[in-house]
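For this depiction, one protein chain was excluded, whereas all remaining protein chains were kept in their positions.
== chain A ==
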């Protein structure tokens, strides 16, 4: 056996240099003397194995003769010998670790080939280690995984034996695909992907023929079971108890889908066929899709016992499928089934068809199952339904796909085109398509938006999946290309319904659903930034916008916090669109919507809790709907953001102090003392919005460099008890800033030259802050079309309730809730209750007593005709500028203005009729959405007229040019469309009489 004495020579004594051929010879000697593992030599063996790894890698990198010796002496066979004795995990682990190190670090390709050539590695792979030992298991699977990284078209032949049709690395690994340890499962998945990746025809054929079907069927079965568990968890956890477990199950499902997608993306023809087939017919169709439709009662026992999941879970899972998997044959077929399949495909007759399909596609039962066969529960049943449905569905899907892509002249399209040419929103023919019908039905948010959110996500994800043929979606989810502006009227009406509902008081629609609906409308009606939306639908959206504006008016108050909230919500909105993929990763939304922040659920994914959150929600809804309206061509953005960043002074900006600062004829010199005791000499400049600390430019007289800028609105200043020349100034970070850091921007002591200058600075600061805030509040008021001054265009119609509240809000703004008297009234416990009661009782038109009280509080003042004098926070400094800006115009004169800018023939409705008017508007717009022949015969409401006009105009759909909505003309043009009946005269007189009425009642009650 030992051919050369010289090899053997130096091996008897341990050499000093551990990195030398001599050392390996010594180790060889040790191994050959200790071929039997015993208690006494265990430690020595482990140490030897460890050293072998080290020296081999050293040799690989430095001295070729080391490896030659290792191969010559066939030292791997020692490994096998040791392994085959019951050597215990201690030795086994070291052995596997040595192998890991060896294969991980080896760089010399020839060495690698030699190592693999004698089949020892395959013997080690198939060796039955003690897999119950978690340590052995981990090292073993890591070993297999490490090997899989060495696979390529050359090395594959060492692992896959074409003649014996044997591939132990793969077949041994997939036995653990469902191991209880997640890291082991991941390693198996990595290994399989590494195997599939190797471009070797015969190996892939082996995988496809011999293992794909059983492996994938087990995988699919495993996922199916997992999904049932998930469903069970959702059903039994209405009160958010086992959130952790649910989150896990969801994440696990995502892992599976990503894994499947990774396989499909490798684009291996045969493999993908088998996988697509298995997935569609054993999982997606029978379990996910069929769970969408209501269960048919008159079915045989097979269907009865068919496993199913709740509709919520089904929609959720399908959304995930469309968000993750892009393999066209799979997603396209699935989308086709959902969108087009009729009830025949879920009825289970038609045996004749099934027979042929079965013959073609059934999996040879002779294949040995590699993994323990799936339990009969889900799999058999899935198989049954699979066999039933397969033939028809496949055939239909494929023929339809061909048809749609080849020509678009099938009857359905022509019909739809014909209808669309009449410019009427067409009710989508969802009848006879149970799944599509089920999805549409889910969009109903009257109760809540629990299911609707998932339906929205599914529609979104189908629309955004690259693998789904666009022709298929054209009819459902996009404006059809071939007919100029046809889109799915039925769907859009449902979406508008969601938007309308979410703009109402105490809406049960979460912000996230609103945002999804908006996204879908844009997807549905916009192509290349051009809106194809029919005027009737547009009108409904504008109606919703009005509604949301009206809602926000009720929350509008000159509270410090309102402005901060508004700006924060605006910035939050600007951060970017909703990431639907992330949304569908959140298991929280699988549980019924909740209102409590205690669940830790993000604000947009739950209902608001408390007055603050309700305000926030209303702001966000307003911004979202406003954005939608603008994207549909109704006006451009010219009012937001409230602060134009480009108009702000930046740090290090050079300023011409003589001209650019109108507020400051002189600068106030001061010394800024920071917390760490640093003293800096600066000039304090108070701009319209900002506080600026300037360092004079030494080279140019009258110029300076801004060293610090902060917004006045975030400022806080206090005097110093001990030193009358000092002010303590804190500038907070804007609530809306993106940094999590809540430390103030600046917190320092300002020392002025004398007491007088200090007082002056303080006055300027307080005044500047009040002005800055007031300016923004007025901007918001303009945005909300609150008639605070003359400049406001004709006030639109809005609900009585909103009007009343808005009236109060605007008066409280003008009357100055900053005065202690009123702010205390507003903060009184009854106030919040009042709003709530009003919200809940919005259908009843009787003002609640508490609202009367509050209006009484503010009302007296407004009647005295000085309502527009804004009160600064600091009483001693009146804001002359502001009052002059409001230009002596009294808001009370506004209602008396002639309605010159409107040609609307609507008669002034009496007070009793106002609530009814609104209802009529709503009904009218609803009628508009689903046109009926009765429409023309309706009462001479302006809705009908608008409708007439819009349908006559709509031959040129782009007729409505985008005009800034704030412009009065737009309002006028809009009066052609319902809801927005700009009728200032009537409205305002109502408002006045109404508020007067309330005041009377209020005073009576108070007395």
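As a convention for this text, contacts are C-beta pairs under 8 Å (C-beta built on N, C-alpha and C of every residue); 3 or more make two chains touch, one makes a residue touch a chain; residues count from 1.
Heads up, the rule we're going with is that contacts and distances are computed from a predicted model.
The complex includes a chain that is not drawn, and of the options "DNA primase", "Ras-related protein Rab-2A", "Trafficking protein particle complex subunit" or "ATP synthase mitochondrial F1 complex assembly factor 2" the UniProt name matching it is "Ras-related protein Rab-2A".
The missing chain, though absent from the display, is touched by one residue of A:81, A:127 or A:245; that residue is A:245.
Note on the undisplayed chain: of the listed residues A:85, A:182 or A:506, the one touching it is A:182. Interface note for the absent chain: among A:62, A:165, A:506 or A:596, the touching residue is A:62.
Chain A residues in contact with the hidden partner, per the touch definition given at the top, are 18-19, 46-47, 50, 53-54, 57-58, 61-62, 89-90, 93-94, 97, 100-101, 104-105, 135, 138-139, 142, 145-146, 149, 182-183, 185-186, 189-190, 193, 244-245, 248, 251-252, 254-255, 258-259, 261-262, 582.
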